[in-house]
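With one protein chain held back, the other chains of the complex are shown just where they sit.
Labels run A and B following the written order; every chain starts at residue 1.
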Amino acid sequence: MTASNEQRRKERLDRGIKVRSEGIYALMSWRELAYLFLPRVALIGGLLILPLVMPSMYWQRVISIVCIYALLALSFDFLAHFVGLVSLGGAFFIGTGSYIAAILNTTFGLSPIFTIPIATLLGAGICTVLLLPCLPLRGVYFAIVTLMYPLLLARVIEALDILGGTDGILGIESFTNRWMEQYFIIVMVLVLLFGTRRLVNQDIGLVFRAVKDNDQSVRASGMSVTYYKSIAVFIASGIGCLAGAYLVHLYMWAGLSTLALDFSILPIAATVIGGSGTLVGPVLGAFILVPISELLRAFGTLRIVFYALILLAFIIFRSEGIMVYGQRKYHQFEKWIKV
Amino acid sequence: MSTSTTPLLQINEVTKAFGGIHALNEVSFDLHENEILGIIGPNGSGKTTLVNCITGFVELTGGEVLYRGKKISGKPPHKIADMGITRTFQIMRPYYSLPAYKNLVIPLFSPRAKRTGGWRGGGKLGDRNTVSIDILEELGFERESFVPYKKASNLPTGYLKRLELARCLALNPKVIICDEIFSGLSMSEIASMVPLVERLQMEGITLIMIEHRLRELFQVATRIMVLNFGEKLIEGTAEEVMADEKVKEAYFGSEEVEEVMAHA
Partner (left out) sequence: MLDALRLQPVSRLSFPDNTMHILIYGTINSVALALFALGFAMVYGVSRLPNFAHGALYVTSGFITWTFINTLELNYFISILLAMLVTGIIGALIYQFVLIRIRGMEISEIMATYAIGLAILEGLRWGGFRGLTYTLPAFIEGSTEIAGVSVDYQRLLVVGIGAAVVAVLWLFTHYTRIGLALRGMAQDERAAMMLGIDSDLMALAAMGFGSMLAALGAVVLLPLGNIVVEAGYNVLILAIAVCIVGGLGSWIGAVLAAFIIGFAQILTVVYLGAHYQMVVALLAIIITLILRPSGLFGLQKELEERV
């Protein structure tokens, strides 16, 4: 801000090219086409090239973990901002997916090609059925109950000493090919990202958003709110379980740590930082937050302090997130005008 | 009025208590095919609770609601709406984050609209976006203007009330229960809504209208029912109702009633 006494305010205007490239007219020139497609191409291309430019195996592994968190963040953002269910139970989805994949692999000897899809669908089904009684809850209540699910599952596994107890399930097959391991998850992130983006603009996606806006009106329109919420939970928990199943084959181990709060909190931080309600934002947020957290690994639990503080700062000062800010800068320009 | 054997909607001794307070006490009435029933009553007389009871938004404490002789009370609200008994909300509940025409895509996506084809075949036939703009145009959202494309959060009250009605119409309803669609509107807006209501009746839709705007209500309603303190006072034509002593007592001091009575 300036120190002068003159009253000024910032005015935001759409860039001409944004207006020109809306609708079919975008096909008029290469410039407008580029304006529309460059951000998307940059994202897709960037993600696909990323593993090739990584200096070491270690950092390639980090990218896989980033992708896991990105999927969770995507699932959180979809559920929270398009259906209105704020689920703090990312760890529950991860845990369910990973234990199912682990059992399928160790007990039935299925290879990752089969365990991951089965764990995704079966896990999504289990999560949906278990969350079904909680679906009428709103706001804080749903958040608290979902936060408690993974903790309960962990304590039950511990107390009953089932599913490997505190030791976890060991000896799980890894992927046969390192590049397949890497690109599988990257492609999944891209497919699911663009898939959910498309979904929320379909008619059924509109119903999800309507449920968030005003569930009474949806009821008055002759539609079961619980039914649509459960479809949404199925989709979101499917994304989470996919990440969990992949995680198990990456670490070759499934244990109580897959139910740890990390999986519930870090994706939320990524969503807040990246920009909630944009779907792309959470993915970008994960790509910013997780590598930073890896760099700080040497400092032990200080990294948790660090990301908690980043999360706090973003909630307070920039709750729109990086992506919304970036979109605004891309589409609009600002100028000072006298009042 | 038709003299069909069973009424469309039978409300039998419906009672609703919140804690110890009886919001509705053994209210009974029938709704016949293709009539407009006006329900009036002072504030807090249980009108909106009655709507909530019929449409399943609250559970009944006692009594039952029958639709074409079949019991519907106890069913969830979406099942009741699915049968074609729709309602508007007194406090408008549009989907604020969606444009006006996308608001209608949701009811057009409902099982009932898919099954019956929605109002005038919408939902089943053609793109939902097109159909929803057609419906909005019927209700006075000018097609060529920006209004149907504006976000619901930016629309003024008059349009939101019409949007509520449009949501009901998109379901191809048999019964529409309007909870004060005239309140909060200017005189000219009401004047433009009255023919709309009459046209709905001509198309074979049965309406229950809960209103405070008595003069406009008496223009359209075939019958009037008066509620006070959760009890039914009287049911009959506008003249009968207004001549009743109990009604005068309930509305004592209300200028508008006196004005309407003077006209009658």
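The rule we apply is simple: a residue touches a chain if its C-beta (ideal position, glycine included) is under 8 Å from a C-beta of that chain, and two chains touch if they have at least 3 such contacts.
Predicted model only: the values in this text are computed from it and were never measured.
Of the listed residues A:12, A:40, A:155 or A:329, the one in contact with the hidden chain in the full complex is A:155.
In the complete complex, the hidden chain is touched by one of A:37, A:141 or A:325, namely A:141. Summary of contacts with the chain left out: across A:83, A:265 or A:286, the touching residue is A:265.
Those residues of chain A that touch the chain absent from the view are 80, 86, 88, 133-134, 136-141, 143-145, 148-149, 151-152, 155-156, 158-159, 265, 268-269, 272, 299-302, 304-305, 308-309, 311-312, 315-316, 319.
Here, only the chains that are shown with their structure count from here on.
For this pair, chain A with chain B, the centres built from the Cα atoms lie 42 Å apart.
Across the interface of their complex, chain B is touched by residues 203-204, 206-207, 209-210, 212-214, 216-225 of chain A. Per the touch definition, chain B reaches chain A in the complex via residues 55, 57, 76-78, 81-82, 86-87, 89, 93-98, 102-103, 105-107, 109-113, 128, 167-168, 170-171.
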